[in-house]
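Once you've had a glance at the structure underneath, I'll fire off some questions.
For this view, one protein chain was removed and the others were kept in their places.
And then chain A:
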Amino acid sequence: MSLLSSFLYFSITIMSGGPPVSVSIESSCEKQVQEVALDGTETYVPPLSMSQNLAKLAQRIDFSQGSESEEDGAESEPKDREWSKEPEEEEGTVKFQPSLWPWDSVRNNLRSALTEMCVLYDVLSVVKEKKYMALDPVSQDPAANKTPQVFQLISKKKSLGTAAQLLLKGAEKLSKSVAENQENRRQRDFNSELLRLRSQWKLRKVGDKILGDLSYRSAGSLFPHHGTFEVIKNTDIDLDKKIPEDYCPLDVQIPSDLEGSAYIKVSIQKQAPDIGDLGTVNLFRRPPKTKAGTQAWHVKLEAAQNVLLCKEIFAQLSREAVQIKSQIPHIVVKNQIISQPFPGLQLSISLCHSTGEKKNHKASPEKPKPDDHLYVLEHNLHQMMREFHKQQLSSVVMPHPASAPFGHKRMRLAGPQAYDKSEISSLQHNEGLLEKIIKQAKHIFLRSRTARTIDSLASRIEDPQIQAHWSNINDVYESSVKVLITSQGYEQICKSIQLQLNIGVEQIRVVHRDGRVVTLSHQEQELQDFLLSQMSQHQVHAVQQLAKVMGWHVLSFSNHVGLGPVESIGNASAVTVASPNGEYAISVRNGPESGCKVLVQFPRSQTKELPKSDVIQEAKWSHLRGPSKEVHWSKMEGRNFVYKMELLMAALTPCP
């Protein structure tokens, strides 16, 4: 191998005698790889040494054959050998024996390749001249190779058809899967929407239709409306176009008489002089804006349910209005119920139902009237109706023994406990919806009128100040207010007039601080007169309290004096106080109408004319109080009555 490791040059001479071609050969693999380590280093098989190589070559020599041929036909053998050697020696400067030379086959192949190449080159050069050789295409076998064009067409068509079919099948599968996906999506949306709908509304399947129930029957209502709505699939959507934002895969169809929205308007007005224009209440407020997250069907169903409830309330109210006998009969006209809670006052309950978006063009240009709608009463009507529903189904009623009739639980005891009629009637609810709402309206009206009276008095009269503290916690039929009458600056001293007013349904009950209870009717004037009389009494009380503070002695006090001009509102009150040293006395008479009159009594010694008399011997009698003089109260300095009184008292109390 060491001999072969160098480049070998050898030349081949051919008979035709061309220039010698040198071919360089390199052995592909110099050393054999014995092992490749894990880090990539290759371990080569160490090349054979000289002695090893010689031994290897020697092993190839067949010494036994050589020695045998020498013995027998030794002459022919060497002759053959020499003879085979000779042509080979003739062929070149080959030094090795041909059988031992491994490159022999390579040399032969290369030589034949060279021969071929030379021949080709010669042929091409001759053909190029075109004189002695010419290129001709090889004529095809007409019988074997020629096929008719029709066949070709058919075969091409068939192959194309097969390919097209495959492609079409694939495309079909693809389009089917896409369509299925979309259909699934749509179906899934419908199902998920249906699930959402079912979680909030009652649904049942009848045949192939899905029906729902939006009435309050399962909550205890006895209204005969069926309240059935139908759920329909919204399929008129083009999936190719963009799906609109408010698209919903399902739609609900509500009964035609529950379309639109409705509310019950309760209002109190002054009694209308003529009844001609009744029953045409159709003013309408804008429908409330829908919340962002709610579905269209939810809004629709809720509106329909509200309409149903309003209809039920109105039906109940009108039924009661016709059946229940009252002193002043209620009028039921079209969609309005009119009754008179107080004389001169009119309570109207009307059902305002607007269907769809059709606007009544007559109504819209009208100026919107000031809203006297009592929302509290409307809400109370809804609440009372729901309470009535609840009573029908209350836990007091269910569960109950199979043999007992429906009703309040206590009613079952009525038999065995031998309840008499009064006890039974106390268990049963006699008042209907209409009566309740009329009572509530009366109370609301009375309360607002009382507030108005007190406020008008407070703004009109400054001298005794009137304060009203309304209680936060009220009943539907009762409210209370505490009225304090005070003088500014003297609140701690003069706080004797404190009134607690309990405003009921038709009457106002006043509880005075000193324990008196007065019941006033609903007339506004009564309350006003009463408060005015209390204010005048306050002034006199204030003088009494002030006298205590100033050290003056109260000589007499009367809430209701019988002297002087007769007052039309209440009674006048009077007080007389004397100064600490007794020299002066102040008399005050205050009436609601006649105002206040203040007189001061002087000691005799201060009068201009001393009556001379023989009876009075000693001078000390001149210190007694004598005549009295009226004070020009309006000219007195002072912010209010009590302040003026204090100044007067201070003026009449000389410093020691």
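In this text, a residue touches a chain if its C-beta (ideal position, glycine included) is under 8 Å from a C-beta of that chain, and two chains touch if they have at least 3 such contacts; residues count from 1.
By definition in this document, contacts and distances are computed from a predicted model.
According to its UniProt record, the chain left out of view corresponds to "Mediator of RNA polymerase II transcription subunit 20" among "Zinc finger C2H2-type", "Mediator of RNA polymerase II transcription subunit 20", "Vacuolar protein sorting-associated protein 26B" or "NADH-ubiquinone oxidoreductase chain 4L".
Among A:Y419, A:W470 or A:F602, only A:Y419 touches the chain that is left out of the view. With the whole complex as reference, residues 403, 411-412, 414-421, 424 of chain A touch the missing chain.
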